[in-house]
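One protein chain omitted, others in place.
Read from first to last, the chains carry the letters A and B; within each, the first residue is number 1.
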Amino acid sequence: MPTRVRQDLFDPRRGLDRGRSRAVELLWYGCKLVFFLSAWPWPSALRVWLLRRFGARVGPGVVIKPRVNIHLPWKLSVGAHAWLGEEVFILNFEPVSIGAHACISQRVFLCTGNHDFRDVTMPYRNRPIVVGDGAWVGAQVFVAPGVSIGDEAVVTAGSVVTRPLPPAMICAGHPCAPIKPRWPA
Amino acid sequence: MPTRVRQDLFDPRRGLDRGRSRAVELLWYGCKLVFFLSAWPWPSALRVWLLRRFGARVGPGVVIKPRVNIHLPWKLSVGAHAWLGEEVFILNFEPVSIGAHACISQRVFLCTGNHDFRDVTMPYRNRPIVVGDGAWVGAQVFVAPGVSIGDEAVVTAGSVVTRPLPPAMICAGHPCAPIKPRWPA
Partner (left out) sequence: MPTRVRQDLFDPRRGLDRGRSRAVELLWYGCKLVFFLSAWPWPSALRVWLLRRFGARVGPGVVIKPRVNIHLPWKLSVGAHAWLGEEVFILNFEPVSIGAHACISQRVFLCTGNHDFRDVTMPYRNRPIVVGDGAWVGAQVFVAPGVSIGDEAVVTAGSVVTRPLPPAMICAGHPCAPIKPRWPA
């Protein structure tokens, strides 16, 4: 019996506004290939300048390490003095907002991409992600679509974040949950 | 006291039939380097054509995104209209079978490689992996050697799959377990 799922009927335009023309997206992909995905140690300032040219809102003092994968820069905002580590993967079909002074550590995956898997054509069900000001998302953390991480939250390395996290709490685990306050009482 | 483990006595031919000559494997590695591991946006059709040339069974309408790592293409089968995302890692010392209309999301690791760690020479104990028709393996999921994922199963992002998963169930966690049915009753 063949499966009910019909990926051949998947409509990539349903539930997704790519936000720019195919030409602009290709141009971005070329820039991404050379200046973002490669390991070449381009200065952060050049990467930030490029992101802004493509419509990202990026504050001053932002650091972007090599091998960062950003899908659609015009759906990205990064606050002042935020830091993005190597191999960060930002699959931002929907907006990703990273707060000021936030730290996104190595191999973090911010994933706005999702599908309505109860529809056999698997239409997009993408949702935005917010990382609050001063939050620290530890290395290799996965953040699911629609999640908001509160200001000054700390997400310990390796966690899988499937639900919103409150501000100023240390959060850990799979699924990730608040454990204790970040700041001394 | 020195360790009992003797990786110097590891025999790479014990428990593994690579399936092709060293020359063919090198040729594949060259193709993989240029057409698969690189971020260059080659058309999926070219990647599929190459896989078939190297003995993979690949159905029509298959999409393969950039930066996918396939170890031994002659031990891979991919059904019609399946989709493989960026940074998927298929370590297929033993056959990996991906069903029709299956979705393998970004950063998934399908790992057939294993060792008999109770033997001090660490011989291979590799096992095949099956992903059923219409199944969706979410982003950053790890699938262990020998695992079968049932038809139309949904594995939520970040899960670690160590045991077989039944068909048409939503499965989550570490270790990954079935939670509830995919389809409305």
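Definition applied: contacts are C-beta pairs under 8 Å (C-beta built on N, C-alpha and C of every residue); 3 or more make two chains touch, one makes a residue touch a chain.
Everything quoted here is computed from the prediction, not taken from an experiment.
Chemist: For the full complex, which residue in B:Cys111, B:Ala135, B:Val155 or B:Ala172 touches the chain that was left out?
Modeler: Final answer for the missing-chain contact: B:Cys111.
Chemist: Taking the full complex into account, what residues of chain A touch the chain not shown?
Modeler: 39-41, 61, 80-83, 86-87, 99-101, 103, 105-107, 132-134, 136, 139-140, 151-152, 154, 156-158, 170, 173-174, 182-184
Chemist: Extract the touching residues of chain B with respect to the undisplayed chain.
Modeler: Touching the chain left out of view, chain B contributes residues 2-8, 29, 32-33, 37, 69, 89, 91, 109, 111, 113, 115, 117-118, 122, 142, 144, 160, 162, 174-175.
Note that in this section only the chains that are shown with their structure count from here on.
Chemist: For chain A versus chain B, what separation do you get between their C-alpha means, in angstrom?
Modeler: One centre to the other, that is 25 Å.
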